[in-house]
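Apart from one protein chain that is not included, each protein chain of the complex appears where it belongs.
Note that the chains are named A and B in the order they appear, and that numbering of residues resets to 1 at the start of each chain.
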Amino acid sequence: MSVFWTILIVLALAALGYILGRQKALNSVGGDSRRMHSLPRYYGWNVAIFTMVPAFLVLIAWMFAQAEYVERHVTSMIEPADIGEGSNLSLVMADVRRLASGLETAISTGAMTADQVMALDASKDDIRGMLGKVGVAFGSDVTPHILAAAQNYREIVSAASVYRAIAVLAVALIGFAYAYAQTNGSFWARNRVEQVTLGLLILCSMIAIATTVGIILSMVFETGHFFGQYSWTEFFFGTTWSPNFHGNSQLGMLPLLWGTLYVSAIALAVAVPIGLFAAIYMSEYASPRFRSIAKPAIEVLAGIPTIVYGLFALITVGPLLRDWLAQPLGLGNSGSSVMTAGLVMGVMIIPFVSSLSDDIINAVPQSLRDGSLGLGATPSETIRQVVLPAALPGIVGAVLLAASRAIGETMIVVLGAGAAAKLSLNPFEAMTTITVKIVSQLTGDTDFAAPETLVAFALGLTLFVITLGLNILALYIVRKYREQYE
Amino acid sequence: MNDMRIAERDVETNESKISARKVQVYYGTNHALKDVDVDILDKTVTAFIGPSGCGKSTFLRCLNRMNDTVASARVEGTIKLDGENIYDAKVDPVQLRAKVGMVFQKPNPFPKSIYDNIAYGPKIHGLTRSKSELDGIVETSLKKAALWNEVKDRLDSPGTGLSGGQQQRLCIARAIATQPEVLLMDEPCSALDPIATAQVEELIDELRSQFSVVIVTHSMQQAARVSQRTAFFHLGNLVEYGETGQIFTNPKDPRTESYITGRIG
Partner (left out) sequence: MTDATANASARRTGSLLVPDARTRRRNAAEARFKIYGLAATLVGMVALVMLLISIFSSGTGAFFQTFLHIPVTLDAAVLDKSGNRDPAEMQKVTTIGYAKVLNASLQKVLDDKGMAVAGLTDKDVADMISKEAPAQIRNMVLANPALIGQTVDMTILANGRIDGYFKGRVSMESAQLDKNVSPRQLELADKMRAAGMLTTDFNWGFLTSGDSSDQRPESAGLGVAIIGSLYMMIVVLVLSLPIGVAASIYLEEFAPKNRWTDLIEVNIANLAAVPSIVFGILGLAVFINFAGLPQSAPIVGGLVLTLMTLPRIIIPARAALKAVPPSIRDAALGVGASKMQSVFDHVLPLAAPGILTGMIIGLAQALGETAPLLLIGMVAFVREFPGAPPQGFFDPASALPVQVYNWTQRSDPAFVERASGAVIVLLVFLLIMNAVAIILRRRFERRW
């Protein structure tokens, strides 16, 4: 029985439980709902919850366990020869799954019997053709191993799905019976339902914690493996980055850190003054009409995905800088450079700085502005000498948040900064960043035992720690700042 | 009204400092102030009284063009300071506000040191050539505001750390440090406790020797205590203007009388 049908049956049971529970509670007080502790629907919900929640928990647990089991079992049947050029194990496994589901379809539509399916032989039968007839398109030809794996896969899955359905439905029925037996008019159904609801709410809010724990654990674990194979002093203080998939790699982080900081510094040098001045202009000077155009326009910059900025850097800004600045000045002839990535990233961060600054400048009480203007200060004197000093902590917080964003930005540097790990001062040279190297070490063929792959986790952890520090510091400053004017 | 001490009358000798004619103020389409004619005398405390929303604060803010900072406000008519129309296109509000200082309802010291709070005005207007001159201005201003003895040992500590009454006196000191000719005060005591209020009122009385002081107040007792002349505003109109003693003891307009006796307001 498929998951879909199992879920549907459980839901139907729950609906039935709702109706019966409600009815039983009403009957127990002779139909006079005023004599019940809770509203009738809560008795219904109580039974429905007890039917659904445990059953679904069992279902989820079962599915994870089953996926794990089947995958391990079937994967072992695939041999390296089955994995074609440019393909990988997961793509082959997708073929296996598709084939298995095709076979299943063939059985359910009656084109074949289960025995016929098991008797198929890839070397004799035209499996593609057969599947084509039942409406399952299959891209490549089927090799014997894949067929065997798929037959095996189908068999395990179909057997498991029967047990799964039995287990899930049994749990649902037990829950149903328990809650139904409890139901009578004096039972505190509302409190029970509300308790369960509250429990679910708490569970949902725990996901944030679980995510952080997951991030830290997943990276700490693999970073531990990495430092088991590679000296941590060389990682943190090494000045050469040259991974080599035949071993003997030099994996010093400093060039990457340098590139990251250099790009971020340029981005902030662009974004902070522009963002700050734009925020000041729009909140203190601009006419309502100008503001109604300029403000959304700058906010649109924040809604544009980073890949778009990356493409902009790659096809426009990079060549422009190369042809008009770098080459005439003799500073290099690479389209991707620290300057390209920094400028484009700066543009991306402008709205971030300006909207945060806007909030912060507006949090400065009007009475301070009045005080200054009332003494005969010009608006700009008021802003520079009263508003900005008062807003300074908040603005520092905003800049730190912007810095954290710049340091963690990936797509712009992947497309704009280049891939060469270098310790250089020339902003028109291609350099690379931590994020770029995480991407390049973790995409393509990866061997999770090699330090060249594991180093990505150490880089990720470093990045996470740096941004976490910046974020917490910034959030703390901004929070303190807001309290000051509340 | 037994506690009402009516200030001594010595106003006859003073000449007019500000004269307003046919002043209208609109907030958007709302006609907030209608046909106000007033002559404010030099070296005199003038009180504006009236119920909330009567336009007294609005008129006060016209006198140093603080209404310019409200986008929807529009002012018509003429207001002359020493014979010059302050709404003339050639007048720079910045220069005007150096001559007509303002103290606000809520104490609003800048988040800077006490010293920097006072020095702010003289610095922006370039009133001093040396640090010692600036020190002098800070000291005299604080002395005039009767705050010197309380803060002279902690001029570097932040102005926001003072008590409410001290903060308001700091704001007054800040306003007089720019050497204005007129000092506008918008309900300067409404956020203060009675003791601090008494201190500020005493200070206002002393300031009269050098400035023309205009004070908006919601308290009739305060008007009676500190002012020599009083203007009563009601629903955007200037109802009655005259010597404080006369307004409080023998009002000519029935609306003034109703307000004084507590029937409206």
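Basically, a residue touches a chain if its C-beta (ideal position, glycine included) is under 8 Å from a C-beta of that chain, and two chains touch if they have at least 3 such contacts.
Bear in mind the structure is a predicted one, so any value in this text is a computation, not a measurement.
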{"item": "Touched by the hidden chain, restricted to displayed chains", "value": "A, B"}
{"item": "Contact with the hidden chain (one of A:P144, A:G224 or A:P273)", "value": "A:P273"}
{"item": "Selected residue (touches chain absent from view) among A:A179, A:I360 or A:L415", "value": "A:L415"}
{"item": "Chain not shown: contacting residue from A:F56, A:Y309 or A:Y481", "value": "A:Y309"}
{"item": "Those residues of chain B which, in the complete complex, touch the missing chain", "value": "81, 84, 86, 88, 90-92, 94-96, 98-99, 122, 124-128, 133, 136-137, 139-140, 143-144, 179, 181, 210"}
{"item": "Interface residues of chain A (partner: the chain not displayed)", "value": "3-4, 64, 67-68, 71-72, 86, 88, 90-91, 93-94, 97-98, 101, 126, 129, 139, 190, 194, 197-198, 200-209, 211-212, 214-215, 218-219, 221-222, 273-278, 280-282, 284-286, 294, 297-298, 300-301, 303-312, 314-316, 347, 350-351, 354, 378-381, 383-384, 401, 404-405, 407-411, 414-415, 435, 438-439, 442-443, 448, 456-457, 460, 463-464, 467-468, 471-472, 475"}
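Throughout what follows, only the chains that are shown with their structure count from here on.
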{"item": "Touching residues on chain A, where the partner in the complex is chain B", "value": "288, 365, 367-378, 381, 385-386, 389-390"}
{"item": "Contacting residues of chain B [partner chain A, same complex]", "value": "64, 66, 69, 71, 94-98, 101-104, 106, 108-112, 120-121, 124-125, 171, 174-175, 178, 184"}
